[in-house]
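Take a look at the following structure, please.
A single protein chain has been omitted; all remaining protein chains appear in their positions.
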Amino acid sequence: MPSQDQRKKRLDRSINVRSTGLYALSSWREMTYLLAPRLLLIVGLLVLPLVLDHYWQRVLCTAGVFAILALSFDFLAEYVGLVCLGGALFIGFGGYAAGLLNEYLGLPPVVTIPLAAVIGACLSTLVIMPCLRLRGIYFAIITFMLPLFARNVIIALSLFGSTEGITGLDTLPNIWVEQYVIVIAVLVILFALRRFASEDVGLIMMAVKDNDRAVLASGISIFRYRVLAVFIAALMGCFAGAYLTHLYGWLGLSLFAMDFSILPIAATVMGGMGTLVGPVIGALILSPLSEALRGLGQLRVVLYCLLLLLFILYKPEGLMNFLERKYHQFERLEKV
Amino acid sequence: MAADTLLDVRGVSKKFGGVQAVRDVGFTLNQGQVMGVIGPNGAGKTTLVNLVTGFVKPDDGRILYKGKNIAGMAPNKIANLGIVRTFQVMRPYHSLPTYKNLIVPLNSPRVRKATAGKLGDLDSVAIDILEEIGFERDARVPYKIAGSLPLGYQKRLELARCIALRPEIILCDEVFSGLSMSEISSMIPLLEKFVIEGMTLIMVEHRLRELFRVADKVLVMNFGEKIAEGPPQEVMKQDNVKAAYIGGDRSK
Amino acid sequence: MESVLIYGAINSVTFALTAIGFSLVYGVSRIPNFAHGAIYVLVGFLTWSLVNDLNLNYGLSIVISLTIASVVGLAIYQFVLIRLRGMPTSEIIASFAVSLIILEGLRLQGIGGFKGFIGPNYMLRPFFDGKIAIFNVFVDYQRLIVVGAGVVLAVGMWFFTHRTKIGLSLRAIAQDEQAAMMLGINSDRAAMISMAIGSALAGLAAVIILPLGNVTAEAGYHVLVYALAVCIIGGLGSWAGTFLAAFLVGFAMKVSTYMFGALWESVVLVGTIILVLLIKPSGLLGKQKELEERV
Partner (left out) sequence: MRKGFHLLIVTVVMLGMGLGVTDGTAAEKAAPIAVGAPIPRASNYGQNGERGMILATEEINAAGGVKVGDSLRPFKLEIIDSRDEEPGVPTSEVLLAIEKLILQTKVDLVAGGPCMSECGMAALDLFARYKKLDVVSIGCYTPGWDEKVSKDKEKFKYSFRESGSVKWYVKEALDLLRQMKGKFGFDKIYVSIDDSAMCRRASEIVETLAVKDGWKIVGKDKHPIGSTDYSSALTECKNSGAEILFIWAYAPETSILMKQWASMEVPALPIGFIGAAEDPGFWQATDGKCAYSIVTLSETGNVPTKATPKAMDFYNAFKKRWGVPPRSTGCVSAYEGMYVLKDAIERSGSLQEDALIAALEKTNLEAVRGTIRFDENHQVIYGYDPKNSVLGCWVQWQDGERVQVFPEVAAMGEIKLPPWIKR
């Protein structure tokens, strides 16, 4: 706590490296400075499965699912400007697609998961497309309701085992495959997205978010790009859903459960909107946390939302931005 | 209509709720002309721009571009035909670096068609355009985040975004407003250069003196109606125009 | 067939009641109050425990819990939403977090001996017990009260927003915040008031509607979703639109029940929403234009 006659002074570390990329190559110090955090993340995630006990390994798997969902939420919200509160929709469609392919066509997970990801993504995109003309909160609210309705429709038409779902689907061969599939998927998606954001398409999407009118004025159809973006996000979500289905060899209505929509958002807010890494970290903190707090019953949800509230109110930038700043700056007290 | 008539607007009207924003306005514009659109605030100038560029669908009336009616077309389609605009309220893609702002228009179908996809490295093209618009090439400015640009540069960026589309008509919505005299006088030659390059300009302006330095003719609007059209000096002599201006506000 | 008409009407009014609070808040302060459903349920349980645990008089406990509701609304605005104005996403997330806190909190089990509200045994007494036959369709008084309340509320809202000073200022804000502020109307205070009133309305809906059934925490989610649906269809923030949409949805659902069976209600609901949005993205009477700059 700084006293009266002192104040915090912030100094930046190696601005050169960060402002002009090439400079980094000049010395190992600078390169490690840039690469260390990334390596830390990658190695960390890859090593994690080896150090955890069996139960926490399983937790890691579900955490991975939430991480991917968080990524897809963050991507849509911060890179395209579509706030989609319906992550469960993706999980549901992906999960059901995978499960049905496996149940009725007898395809093995190695086929169903990618296939379901694509099919599910197409379906979700089709469903969301009519809502794409809406902006901001309208879109958010509609997407919030979609999973619930998807659920009701399945009950109403009593499709696919209706309220009982289908169990006894194929599961993945062993715990190692289960973990590394999801961990690697998270990493790949993470860095693919970062790359994508710097491609022209990604840039245009960000432009759409910043000022869609100007994009229109530049002769580009924002609708097409929004659809594309939704498809990409859905692709991730549905992949996660398909994976989850095969993780427990079950499909059912609760694939559309609200947790799948809420938790990723919480993770994103906590991790830091728009950082992509943040949501992953957020998910890796939150879903184990919610497991650890299971003993507390409902209280768990309450604490959980309190945490979310605190973050949104007092640390809207989120963990990641905070850490990043800490990494790039150091503070010292000085006389005023 | 004459062979070299590029844009021919006939009796367009637009109503927002109860407000008649534009009523039965029409004008023609020849290739290479510069037309100023003036009038007190709320006269419907911006709406006119929106109508021509398709951001607002006219209730009735026709907008003939090269003899083809574009009234009610989607904005991006119209832009691809070569009619581009700047925005009164400038919103550059603030989270992107300045030069990346131009990636958007450079990816438009129009540019792709014009260059048959052989544009090469878009970034350097973007830098070229920016330089042409008056960004110093090797300074840091083009690499800055667009949101952090000073007003003058943002206005130029708006223009750059138009130029990147290789337009035939540019509708400038108050490019001068908020600029200092020096900035304006450095921008005017730019506009003149566009005209020489064969572009046609429609300029919505409040800064009459500066406007008249470039405009061939002006269109005066008041309460959504066209009250006069013609060469600047003559138009300004008309009583109803004076009345409108004294009645309206002269701020800016 | 008569039953479809009568119960369709009742159903519609029910929707209107649940939605109007949300609509009001959004209309005035552009805040999507996702805690709406939670407050609805909260009031239900409050009233119940005031009556059954403290043996208070029914009417009195209703008044008390409504007051508490509006205080809660105020609190939510003062301590949470006020910092998030103009960030719809954050507002949604925050208010939804609040609603989860309330709803799950109500179901807390055995933490500190607190026995949460679980199970079918929490019911509010109907105001008058009994029923009458309208074209040999039986309707219990409570449902008639619901309808009556709906009408009163509609008229009341109109009077409030067109005649009273505060109502007018709320409307001014709703129409053009900038202008209203120039006229010296404090938009923060207006938003706060709207939250209070909105919550009170949610509570009112609760005490009127809940006696028809029983009070469960889950209801909170349903109410929220239906309120959202109605408001979206009617056009966010448009109060007339809300009522219109309520009737559209209410009848659509009852008719579908009559024709294809109750299962189709939700399907029909989705259909209606998608359809309306396809035709008119801003909802039936919504004001928000899609891609238009203010003139």
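Just so it is clear, A, B and C label the chains in written order, and each chain counts residues from 1 on its own.
Basically, a residue touches a chain if its C-beta (ideal position, glycine included) is under 8 Å from a C-beta of that chain, and two chains touch if they have at least 3 such contacts.
Keep in mind that this is a model prediction, so the values were computed, not measured.
Across the entire complex, contacts from the unshown chain go to A, C. One of A:I189, A:A229 or A:L244 touches the chain omitted from the figure, and that residue is A:L244.
Within chain C, the residues in touch with the undisplayed chain are 3-4, 7, 10-11, 107, 109, 116, 118-123, 125, 129-131, 137-140, 212-214, 216, 218-219, 221-222, 254, 257-258, 261-263, 265-266.
Although one chain is not displayed, chain A still touches it through residues 1, 53-56, 58-59, 62, 152, 155-156, 158, 161-165, 167-168, 171, 244, 247-250, 252-255, 257-260, 262, 285, 289, 291-298, 303, 306-307, 310-311, 314-315, 322.
By our rule, only the chains that are shown with their structure count from here on.
Chain closest to the overall centre, judged by the mean of its C-alpha atoms against the mean of all protein C-alpha atoms: A. Put simply, the C-alpha centre of chain B and that of chain C have 47 angstrom between them.
Remark: chain A and chain B have CA centroids separated by 41 Å (rounded to whole angstrom).
Between the CA-based centres of chain A and chain C the separation comes to 32 Å, rounded to the whole angstrom.
Listed for chain C are residues 291, 293, each touching two or more other chains. Under the contact definition stated at the top, the residues of chain B that touch 2 or more other chains are 55, 75, 87. Per the touch definition, chain B reaches chain A in the complex via residues 53, 55, 74-77, 79-80, 84-85, 87, 91-96, 100-101, 103-105, 107-110, 122, 161, 164-165. Touching chain B in their complex are the following residues of chain A: 200, 203-204, 206-207, 209-211, 213-222. Of all residues in chain A, only 77, 83, 85, 130-131, 133-138, 140-142, 144-145, 148-149, 152-153, 155-157, 212-213, 216, 258, 262, 265-266, 269, 296-299, 301-302, 304-306, 308-309, 312-313, 316 touch chain C in the complex they form.
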